[in-house]
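One protein chain is absent from this view; the other protein chains keep their places.
Now for chain A:
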């Protein structure tokens, strides 16, 4: 972005926070009214933190807390006022503390959603279409498989109910696990959950590529690993062999050789084919044609090595870790961080996510008299639902919130 674009971006952000950012919904969500009486001042003990741009320098402002939506919007707009040299680039959501912070007082983090963070660049080793922060429809399938594998683990194994899936705006996804007992959990509980969801994929020099797979037979493996395998298997041919041709990559080859060697399947003929061929299908077919009772377990390891969700564990395991909230604007791509339906992740295409310039353009069509507010006690009128491309995402978010607050029928 050059300077002109930067100025335009910041101008747009100001308008976005004024009329399109679903401030009431965010507040409603984070109030968790079902669990919290108003007098507990639950929302106002939540940390917000902001990344600001002041005269070209980036600074972070931590431990901001707000009484209500109006307070939050006031802050967003003041820090984006057009004549100033400062602007607010992104907002992060932190933990709920025991009290509102005062200088010098020790704060204790009491609650925070567990957020599962997966970035596409964790898959760089096995993808050939893009690298780093770039994504395309082909490699997005890695994250779809990740969602498919994580879904039953979260909902069935841990018995969770409230998981908000959000596209991070550039190259990843965040799964906000919001169930009440999960929000209250200690760092130890967080680590254990992430430990359960994660498997350790070693690097190319590793002694064991997948530590969790030590048995010779698939049916002796932990049920969650077996399940992950059955979920990933149908995607393997299309995503890994055809779309990505991952098996031609050197480090992948090296890992496959280690796996086959450990399973005592490797022979010199097979090794040669794997080393020489650049055709994933050919390599795979050759592996599959080997005669060994450990072939199944080796296949499982190769498939999981390529497709098992690669979580960024650090984000999830500490209670006071900050994370970009839903409906932020990603500063690099200008895409809105929109929620998507976890149960239907294949329908979501990140490249179709609304972008800031587009929604601002659409907002301009709305007559000005709808944009005024009655008094400065209230937030500006929320016009997001009138923007066609944003509307379904707000719907998803609203559904999520009302499902949470709905009393349980037993």
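In the analysis below, contacts are C-beta pairs under 8 Å (C-beta built on N, C-alpha and C of every residue); 3 or more make two chains touch, one makes a residue touch a chain; residues count from 1.
By our rule, contacts and distances are computed from a predicted model.
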Protein that the absent chain corresponds to, by UniProt name, given "Ribosome biogenesis protein BRX1 homolog", "DNA primase large subunit C-terminal domain-containing protein", "CCAAT-binding factor domain-containing protein" or "Ubiquitin-related modifier 1": "DNA primase large subunit C-terminal domain-containing protein"
Residue among A:134, A:222 or A:269 that touches the chain left out of view: A:222
Listed residues A:77, A:129 or A:189, member touching the removed chain: A:189
Residue of A:207, A:250, A:291 or A:369 in touch with the missing chain, whole complex considered: A:207
Chain A, residues in touch with the chain not shown (by the definition above): 58, 106, 108, 122, 124-125, 156-160, 181, 185, 188-189, 191-196, 200-207, 211-212, 214-215, 219-227, 230, 251, 258, 310, 314
